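I have a structure here, written as structure tokens, and I will follow up with some questions on it.
With one protein chain withheld, the remaining protein chains of the complex are depicted in position.
Moving on, here comes chain A:
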Amino acid sequence: MLRRLLSATGRWQCQQLLGSNRSQSSPLRIRWKSTDPAEEARKLRSRSTLYYITAGGVLIVGLSYAAVPLYSIFCQAYSYGGTTLQGHDAEKVEHMVKIKDRVLKIRFNADIGSSMRWNFKPQQYEIKVAPGETALAFYTARNPTDKPVIGISTYNVIPFEAGAYFNKIQCFCFEEQQLNPHEEVDMPVFFYIDPEIVQDPALEHCDTITLSYTFFEAKEGLQLNFPSYAKPHTQKVVQS
């Protein structure tokens, strides 16, 4: 302890001597530059701990950013969370059996976006359909303005659980449709209800399914991001 003090004072005197070479106007400052090895080791330890903690924090932030694509890859491979691997089968339509005793009422609803200037309505309020039977329904859209308007639509099926059994063969959604000024067109929807709906216990008392279409105005150069689990269109119909 005494040795330490003596050595410290020795160092201090050394510093003072060195300090006298500087200009006389600045007051002598005593700097306690400790080159004590124990303190050095402690400093090194605390610095390395700080580095470890910082690195751990950066790693966690990086992992949370990487988790987003990794999670979606995992879900697609193992179909968790409602993502489906198989799509609808064209073969299924050929071989499906109509179930006569369970008749479902399909209600049709039409909506437009707030800035959409079309008049859009369903042609029939409801249709009675048996599962396993293909059905045709119509919507009518009219452009009352003097300019051509491009619309794009999306749909919704209520109740949500029934949406898994509602298969559309052909419709008018997800693609841009242009209506010329003062033009009116009929838009068909060709669909069927999967006969497996009768085996679903959650839909045992479901008698009414509502199909709701909403039209939005498509702006020029609009790129819609479809989720990765949405199937692309299998065949594009060639217009005459």
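Convention: a residue touches a chain if its C-beta (ideal position, glycine included) is under 8 Å from a C-beta of that chain, and two chains touch if they have at least 3 such contacts; residues count from 1.
Basically, contacts and distances are computed from a predicted model.
A.B. asks: UniProt protein name for the omitted subunit, picking from "IBH1-like N-terminal domain-containing protein", "Dynein regulatory complex subunit 5", "Cytochrome c oxidase assembly protein COX19" or "DNA replication complex GINS protein PSF2"?
C.D. replies: Of the names offered in "IBH1-like N-terminal domain-containing protein", "Dynein regulatory complex subunit 5", "Cytochrome c oxidase assembly protein COX19" or "DNA replication complex GINS protein PSF2", the absent chain's UniProt record gives "Cytochrome c oxidase assembly protein COX19".
A.B. asks: Quickly run down the residues of chain A that touch the omitted chain.
C.D. replies: 81-84, 87-88, 90, 93-94, 96, 123-130, 133-136, 138, 154-157, 160-161, 163-164, 167-175, 177-180, 183, 185-188, 190, 192, 227, 229-240
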